[in-house]
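Every protein chain except one is present and positioned as in the full complex.
Chain lettering (A and B) follows the sequence in which the chains are written, and residue indices restart at 1 in each chain.
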Amino acid sequence: MTEAIARPRKLPPAPLEYLRRWPIRLSVGAVLVFLYAPLITLMIFSFNDSKANVVWRGFTLKYYIKALHNDSLIQAFSNSMVIAFFSTVLSLILGAMAAIVLWRFRFPGKTVFDGALAIPIVVPEICMGVGMLVFFAKVLPWPQEMPWPLNLGNIIIAHVSFSFPFVAVVVRARLASFNREMEEAAKDLGASEFRALMDVVIPHIQPSLIAGALLAFTLSLDDFVITFFTAGPDTITFPVKVYSMVRFSVTPEVNAASTILIVVTVLLTFLALKFQGSQALTAGHGADDK
Amino acid sequence: MSGNPIISFENITKRFGKTTAVDNVSLTINEGEFFSLLGPSGCGKTTLLRMLAGFEMPTEGRILIDGQDVSLTPPNHRPVNMVFQSYAVFPHMTVLDNVAYGLKMDGVAAAERRDRAEEALKLVQLAGYGPRKPDQLSGGQRQRVALARALVKKPRVLLLDEPLSALDAKLRDQMRSELTSLQQKVGITFIMVTHDQDEALAMASRCAVMNRGLLQQVATPSDLYEFPNSRFVADFIGSVNMFEGTLDVDEPDHAIINTAEAGPVYLDHGVTGGTGTTVWAAVRPEKIEMHKRTETPPKVDDAPEGYNVIAGVVKHMVYLGSETNYEVEIAGGKLIKVVRPNLTRWDQEDFELGEQVWVSFHACSPAVLLS
Partner (left out) sequence: MEQSWRQAKSIFMTLISAPLFWLVAFFIIPMGIVWLYSFGENSGLIDIAFTGTWSNYAHAFDPLYLGIFAKSIGVAVVTTFFCLVLGFPVAMAITFAPDKAKSWLLLLIMLPFWTNLLVRTYALIAVLRTNGYVNMTYQFLWERTSGLMTLLGMQPLGDFHPAILLYNNFAVVFGLVFVNLPFMVLPLYSTLDRMDRSLLEASLDLGAGHIRTVWNVMVPLAGPGIVSGILITFIPSLGAYLTPDLLGGPDSQMIANVIESQFKRANNWPFGAALSFILVYMTFIGVALQGVIESRNKRRQA
């Protein structure tokens, strides 16, 4: 008895199934190669046993060891981490407060406030960098002899200034989907304004708080331009340190340091997305929801 | 249906900018009533409800609960609880925590909270659902959670905002009877807002009909149906045939209205209105009889010959099983709605499309409307 297992016939692509058509597949594939190949080769070549790092000579971890023993690199990394941590905490608080205020209240000057919050997001980083440079040179000179980590304060302040509007955008997007009747129900049941906010609104925006925190952390960790302009000659962050290494030469050590940075950032990104779901992909992008 | 007034709206007006949502409404609601605010969308009923709950402040007037002026009291300090249209069940709390939330706000101890919440869940037939999360419940179940949550606080008044609008037909019927029996069991005053007049008539002991911010009529369902006080109410509740005419004769025991469309209309009672004024005679479709066309028009029992009879042609027919609805066209083009119950299983007097008929009604049937 022959069994005719009917193989499901492969149907031709439906009119709008663009992803199944080869021209689109080709261009998407090409773009993905374009975007990832340099990064992946960079990561691979961080294991290359060759100083000049042009041709693959052998697998080694020695440049990672070198990087991990590079004191100034370690210092820079921990600086970046500390700055990112404090920046995140402050940005989260300020961003959430701004988001709630804009969502909840009518007040004179609301449009101005809203617009002013959008400026740090839209304006090129160099303009902010210049602003911070001038500010910390002329208005609030940051004493260099402060103990660690207070000496990083000016960089933290700068980072918060450009991060918290992003957090506000993320939280606002989530607030938009909040059913007002929930808050009214809480008040109807006896909660005060404050309690209603804490018991009902905050739990609702919790995923966006987490996503916002991770966004702020990444923004801080990655920042180069603003940090470059704000930092004093002695305080160095990770991207700035890597920058000076890059200007010197292209060695696998730089690759190693860069790979570490990539891995940390990617991990954080995955966490962020897990918490916000696909919303993050459209809500985390600041300037496009004007 | 008298009783202790528990809620009193005194000359309540609410304006939003240039729009007047509620216009000088005065209304008293008695303890233990199942009261309904009824009207088309935009009539102001929800605004009135929200002012009672405390989410809006009246622009003018006072609201009294148990004799106390609560017009400016915030919602969390009023002895009133509301079941919202979207139910507003907190998604991040379990069912039990939801129901116990109001008690928590009152500072009730945890053990007592739990017990009372369980009791409330039993009351709405959700016993044992405590540990579940709202996203595991159906819409109808979530509504019960909202009900339990509001009732557990034993408020003086329970407000319901369009409670049945989000439910499918079968569930709606079920909830209708459940809500009425719940109210009787608990004994609390229920105030319901709805745009569905069937709901209001079926569930409420008294209704207030509103239109464009104005209070039209407050009465029991049967009074609203049989004795509407205006064309709006007559038309809004059920369907009606309206004849415009002049009040020619007005005696204590009878009256005659001369209408253009239906000829002279004879009423078996007097009307309080000046002779010569324009009035409307409203006749419900089920009170109109249809007869096969004969030479002479049939005579109506309680009216002299020639009154309350109109010649017409059957234009539309809709067979609904228990009854048949007709639309009869009379001279002048007006369509009269007639509802005929199918009284016997054998063919009674059957009418066909295009058939010529007489339609008639008793002298006690019309309601006379002055506005």
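By our rule, a residue touches a chain if its C-beta (ideal position, glycine included) is under 8 Å from a C-beta of that chain, and two chains touch if they have at least 3 such contacts.
Worth saying up front: this structure is predicted, and the values here are computed from it rather than measured.
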Visible chains that the absent chain touches, using the contact criterion stated earlier: A
Which residue of A:82, A:202 or A:225 touches the chain not shown here: A:225
Contacting the left-out chain in the complete assembly, out of A:50, A:70 or A:269: A:269
Chain A, residues in touch with the chain not shown (by the definition above): 15-19, 23-25, 27-28, 31-32, 34-39, 41-42, 45, 53-54, 93-95, 97-98, 100-101, 103-107, 113, 116-117, 119-120, 122-128, 130-135, 138-139, 157-158, 160-161, 164, 168, 180, 193-194, 197, 218, 221-222, 224-225, 229, 239, 242-243, 246-247, 250, 254, 258, 261-262, 265-266, 268-269, 273, 278, 281-282, 285, 287-288, 290
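Going forward, only the chains that are shown with their structure count from here on.
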Whole-Å gap separating chain A and chain B, where each centre is the average of the chain's CA atoms: 57
Chain B residues within the chain A interface of the complex: 53-55, 74-76, 80-82, 84-86, 88, 90-92, 101-102, 105-106, 146, 149-150, 153
Parts of chain A lying in touch with chain B, wherever the complex brings them together: 179, 181-182, 184-192, 195, 199-200, 203-204, 206
